[in-house]
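Once you've had a glance at the structure underneath, I'll fire off some questions.
All protein chains of the complex are present and in place, except for one that has been dropped.
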Amino acid sequence: MIVADQKPIEEILEILAPYKRVLFLGCQSCVAVCMAGGEKEVGLLAAAVRLARAKSGAPIEIAEGAAKRQCDDEFNEPFGPVIQQQEAVLSLACGVGVNKLAERFAIPILPALNTRFFGKVERQGIWKEVCAGCGDCILHLTGGICPIARCAKNLLNGPCGGVRADGTCEVKRDWPCAWVQIIQRLEELGQLERLLSTRMAAKDWSSDRHGGPRRRVREDMLLEA
Amino acid sequence: MPSTDATGALLVVGGGIGGIQTALDLADAGFFVYLVESGPAIGGKMAQLDKTFPTNDCAMCMLSPKLVEVGRHPNVQIITLASVESLSGHPGAFKVSLRQQPRYIDIQRCIACGRCIAACVYQEVKFPSEFNVGLGKRKPVYIPFPQAVPLAAVIDPQTCIFFKSGRCPQGCLKACERQAIDFTQQEKLLELDVGAIVLAPGFEPYDARLSGEYGFGRCANVLTGLQFERLLSASGPTMGKVLRPSDGQAPKRIAFIQCVGSRDLRHQSYCSAVCCMYATKEAIVAKEHDHQIEPTIFYMDLRAYGKNFENLIKRAQEEHGVRYIRSMISQITESSKSKNLLVRSYAGGANGRSPLQEEEFDLVVLAVGMRPHRQGQELARRLGIELDEHGFAKTLASNPVASTREGVFVTGAFTGPKDIPETVIQASAAAAAAGKLLASVRSTRTQTKRYPQESVPDSAPRVGVFVCHCGSNIAGVVDVKAVAEYAGSLPGVVHSENVLYTCSQDNLKHMKEVIQEKQLNRVVVASCTPRNLEALFQDTIREAGLNRFLFEMVNIREQCSWVHGDQPERATEKAKALVRMGIAKARELEPLTLQTVPVNPNALVIGGGLSGMTAALTLAESGFETYLCAEGELSAKARAHPKLRLYTDATLKKCAGFAGNFSTTLSTPQGEEHLAHGVVIVAREAQEFKPRAYLYGEDARVLTQGELEQRLRLGRVSARTIVMIQCVGRDEGRPYCSRICCGQALENALALLAEDPSRQIYVLFREMMTYGLSEKLYRRAREQGVVFVRYDEQNPPTVQRESEGLKATVRDVQYGQELLLEPDLVVLSTGVAPQREANEELGQKLKVPLDAHGFFVEAHIKLRPVDFASHGIYLCGSAHAPGSTEELVAKAQAAAGRAAILLSKTHLEAGGVVAIVEAEKCTACLTCLRECPYGAIFINSEGLAQIEAVKCQGCGICAADCPAKAIQLRQFEDRQELAMLEELLDVALQRVNA
Partner (left out) sequence: MNNGFESKIVAFCCHYCAFAAADLAGVLRLKYPPDLRIIRLPCTGKLDTLFLLKAFEKGADGVLVAGCLEGSCHFISGNLRAKKRVLAVKNLLERLGIEKERLEFFNLSSAQGERFAQIAREMTERIAKLGPLRSSGRCPYDRG
């Protein structure tokens, strides 16, 4: 899932400063799951902003809503009439949702979240990055543990010399060294030999977002002729 | 077996926690119960306690809901101020006669407003309050305690001037607005037909005046533990402040003296089993109340043998600085000026200390022991049951709740000193045993009420509001007329009126008429706390054809008139705000229908040991088809019963479903077996721990106590010098006390000496946990020459193998010397250890929790000791907690009894105040599933969260945390709460602006 954080309330208030009628639109997808932008957060944030604005003597009128998935127009369409009456929309979706709304509606679309990473729930309340979306997956070689996302240095033939005696990362304390984990895992799978005998080729980063914005096309699913 | 004339009603004697639990279990399982209490209110000793060990939970918080539940149970009749006169007939068809003393107050009419008390000719409280153990005072007319059930005043003829002299203006009579006082009441004789009797007369504290050396009764600042409990209680005579009786000053140095009257051949030779822990609890709680307090506990042996008891002692020492001194008290003397107390103790003469010590204290608390209650002695005589030498009821280890007379059961502290969980367990066990006897007449005496068809409100809200005067209780402060008028002006309200007493029978009838006449579809009552009467009003509107969830109650008495008597105007405004809030919620209420789920009356018991066999047989004999999954070999003696199906060598493969409807697959040597059943009892045992120390397994001369027991049975022990080491393996990741090993070791020691009295036996121990009646083993062992050597946890004994034989060394703590022993046999008390991995596996399949050591964890240590939090799953066996045979049998019976309650119902009602998921909004984020304390939430075939109404307890934790706002707790839904909040705040605002 896409993991996001809510922006600091101070920043949100600053972004909203010029507006008096705003729709707070949440997204009931990834960001609801990671407790940053679902309907619950919309309510909380709206209440907080109303309070702060009332206190500062610049009241704001907030409409609240949550789309099933902001990255598809179809789910945003029902909010069209409401959006017509607003000065701006504060989107509590990931960056995709904000872009999508901005494409569709001709008023300012403001982000309430900082979109962070592709992650998993470690346990309730903790999310960890495990995939970097680099576009060239090697997880079959590394026992399902991604060194690009989980090694601070993106090493392909790690571990580096900085790994601590207890198997943690020198850059991120408390994080296990991805390569220590990979080696342990492959040992369990009986596949360590295979790893030791292959040397990973230098990574082609052009499939990563460093190669510029990316796009995917699936010809057979295109509806136009 | 009961005869064909059996009756499905029972008598329970004693209204303490044990009697209450027995009554509730029996009434819930389809029997009618007469609960007889000798005092004016039920609640017993637990009601007087402030906190309970080892969790330091508030006693009243746990007890009060039970009091209310039993008080309004349709199949329980509480008879107070009554005692049993005689018993005739036979099991199944007894005739009991009761003698009931007059209360001089009509319970039906009394509303416990306290006006009679205020109007009593005694202007000041004058007589020692029984509830406050003499520390507080009361008048001749009084309410036993604020949470009393029945909640009514009582007149004590011993102190009432009218009864004593006949000359009294009887202000109470005039003050009572309900005409509840009746000085003409007479003693009554009642005759009851019952099928069985359960005696739960409980205990009384040892009378400390009998041990003159402690100064109780002479020195003002020497209190008993129960008195100190009242000082600690927030509702006690000092409102929870620890103050000295002599001068009302806060004491600093407090001494707790253990074993007062216990373990004392002059008084009670047994150990009272609870005092070490209650003193520790009181010391901690006192310290929490007032940091200045320096508690010291003088003890002989520190018996912390129960689950998590040792942790509490550790916390007392490390976090609260409680000082523990091992010693015996020779005398306590009072300083005539300061009323301080000089405690003289004898602590042995180790390390060059003087054996006699003296220390001054500001307050002394005597940990008085438990005595079997006087009334129990009298009961035993009248009912013809036998008592042991101490006056406790005689029972068998194989049936710890059966008395010597068939059909008469005994429970709680009447059978020996017990703490609250043991009492609650025994109470359920007694209910199971009595219920088993009367299984054929179950549900013959109970009543199920019939209600008219509910009309579904299809129109807009038509709210009816009833504002109660409660005599002058509310109307004396709040302008109730104005409140009713105001309510009538609010949207949706079609009827609003004032009522003198909303809860009176005539008004309830009137309410029903109004509901029909004005076609009300929501009802609001503004009166007292919903905690007592909400259910009554809900029942009333149900009788009028309304769904009971279309009711809202507003508390304008306890939370308004009674606390704002000095500001009547503001109280009226607040009452308006509260009523307005209640009406706002009422407008948003919806009828909730309960689903009825049929109950499969079969049971599955897991575990082939003593506990499993006992639980399974109890259920089979109670008429329920029972499957016993014995897992490995059946270790208990198998007993056949036509309703019992035994699966040896079977394991539980999977279990799905919920209370009343489980479906389970067992793997058996014959293949898979599919079972449908309504309950599960986890009855696994823990095993004797096999240590890796003291040459165990390396030298044939080193055995465990269990192995010695077997050899003794075969007569194959030749050793002459035997060393027993206690607490072995507790450093190997098992820090808990196994509770049974000290008793087991001493039984073996006595058996060895019985074979050959010239044997030399040494017991090396840390703390001798011969709690309760097993103290006699300790005494006998000492009398017969067993040598006891106390060692320190830091300096455990050693055992070496040398050419000439075994050598054991130990450092004697008491004398500070190293002893060298040359045993022929070393016996290790290793305690019990649960099979952690196997338990974890079972725990996952049943979704029930384990603690850090691998023991299963009950729903509530005090109140639901044999239930899992998940409804329909129960537990017993030593894999829950170690225990003696007697304790394990009682626990197995209790678990079976709790299960029988569910199995005796044809249907379960599910729903009502439960959480529901709005599928449209659910993102299946799993938050609710992770948070639910009851495992009630699962992901359904559509990939969305779904809540099983049967499992949901209505706490609302899921609704509050759902990130998609997809969950609502019925009756507490967001729109309902928001409506309440808006109205509550709005009213105040309007007034400020007006």
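All chains are identified by letter, namely A and B, in their written order; residue positions are counted from 1 within each chain.
Basically, a contact is a pair of C-beta atoms (placed from the backbone, for glycine too) under 8 Å apart; a residue touches a chain by one contact, two chains touch by 3 or more.
Treat the numbers as computed from the prediction; the structure is a model and nothing was measured.
Shown as candidates are B:V364, B:A393, B:L578 or B:L634; the residue that touches the absent chain is B:L578. Although one chain is hidden here, its contacts on chain A can still be listed: residues 8-10, 40, 43-44, 47-48, 50-52, 54-56, 59. By the touch definition given at the top, chain B reaches the unshown chain through residues 50, 55-62, 64-65, 146-147, 233-235, 239-240, 529-531, 555, 557-560, 562-567, 570-571, 573-574, 577-578, 581, 869, 913, 931, 933, 953-957, 959-961, 969, 972, 974, 977-978, 980-982, 984-986, 988-990, 992-993.
By definition in this document, only the chains that are shown with their structure count from here on.
A separation of 50 Å divides the Cα centre of chain A from that of chain B.
Residues of chain A that touch chain B in their complex: 28-29, 32-33, 35, 38-41, 43, 66, 121, 124. Taken together, the chain B residues at the contact with chain A in this complex read 921, 923, 925-927, 930-931, 961-966.
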